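Below is one structure. I have some questions about it.
The complex appears here minus one protein chain, its other protein chains still in place.
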Amino acid sequence: MSRVFEPGDRVRVRKAFPPGHVRTPFYVRGREGVVESVAGRFGDPEELAYGRDGLPKKTLYRVRFRQAELWPDYTGPAADSLVVDLYDHWLDGLEQQA
Amino acid sequence: MSAGHSHHHPHGHPHPKQPDIEDQPFEYYQVMAEAVGELLIEKGVFSAAELRKTIESIDTRSPADGARVVARAWADPAFKARLLEDANAAAGELGIDAGAIPIRVVENTAGVHNVICCTLCSCYPRLLLGLPPDWYKARAFRSRVVREPRAVLAEFGTIIPDDVEVRVHDSTADLRYMVLPCRPEGTDALGEPELAALVTRDCMIGTAVPEA
Partner (left out) sequence: MQRHHDMGGLEAGPVERAEHDHAPWEKRVDAILRLLTDKSRRVMTVDELRRNIEELGPGAYDEMSYYQRWMASIGNNLLEKGVIGVDELGRRMAEVEARWQAARGA
């Protein structure tokens, strides 16, 4: 099942630690951000990495995080941010978590 | 990657005798590269000519390509709009084949300074900037730039004022990023080639800003 988010939606990255090849950096897992844009549909790297066809394709989102949300000890200005590209199955809408 | 470069010569100085070739045991993966290339050619996976042509095409790509794109964007607002919408197509207008992987150009403004990285490996807009510098692929930059970007930029001599947002782009997936830097003040009279000369590789990574 692929989740559909719109720019501006608040999302939380799944706090998951599967073995094997994934493209979700450790430092954003469990963190909350905002969908900045939808980057498109792409083959699933977690499948492609093992010689399979990567289908069905996954929707890739550009998700923006506040640095202060990622790093509690962040010393820079509050506006500083970071954008990571994340596949739909790594994201939960925040209301789903409530 | 200073610590990681374990082939047998220190970098950063000329070595006319190529001591790594003439005096040292042959490096294992260098031998493997030769052998694998030969076997793949013999098996018809690709031809010797295709391999040679691909190596040549790697050599033709450099930050000069990205700089041409930036200079055109500075000079032509309509081109800039197309570049921000679809960088691969816009580069194509200048005769630059930016390849099949989508490149997203992120624009620096008075309020935002962008910097690109890849913490998981070394994703980089190779078809616009050539091969990435060693430091981009190395542990220090990859580890630190997402957590303390301003400190890392300061090591490059780039100080971003506190009223400008620093926005880091971690290229984790199927996009590659390139920074469109701000056009420096006092460059109104310059043509595109002169503008392009102001745009260094690091300006398009975001670790530097162009100066007139």
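Every chain is named by a letter (A and B) in the order it is written, and numbering of its residues begins at 1.
What we mean here is this: a residue touches a chain if its C-beta (ideal position, glycine included) is under 8 Å from a C-beta of that chain, and two chains touch if they have at least 3 such contacts.
Just so it is clear, the structure is predicted and the values come from calculations on it, not from any experiment.
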{"item": "Chains in view touching the one left out", "value": "A, B"}
{"item": "Touch criterion as defined above, residue of B:Val146, B:Val166, B:Leu180 or B:Met204 at the omitted chain", "value": "B:Val146"}
{"item": "Which of B:Ala64, B:Leu84, B:Leu120 or B:Val164 contacts the chain that the document leaves out", "value": "B:Leu120"}
{"item": "Where the unshown chain meets subunit A, residue by residue", "value": "17, 20-21, 25-27, 45, 48-51, 54, 70-71"}
{"item": "Interface with the unshown chain - residue positions in subunit B", "value": "1-7, 11-12, 21-22, 26-27, 29-40, 43, 45-46, 50-51, 54-55, 58-59, 100, 119-122, 131, 133-135, 137-144, 146-147, 152, 155-156, 170"}
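Keep in mind that, in the parts below, only the chains that are shown with their structure count from here on.
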{"item": "Distance from the mean Cα position of subunit B to that of subunit A, given in whole angstrom", "value": "24"}
{"item": "Touching residues on subunit A, where the partner in the complex is subunit B", "value": "23-25, 27, 39-40, 42, 45, 60, 62, 64, 67, 70-71, 74-77, 79-87"}
{"item": "In the complex, subunit B residues that touch subunit A", "value": "102, 104, 119-120, 146-150, 162-163, 165-175"}
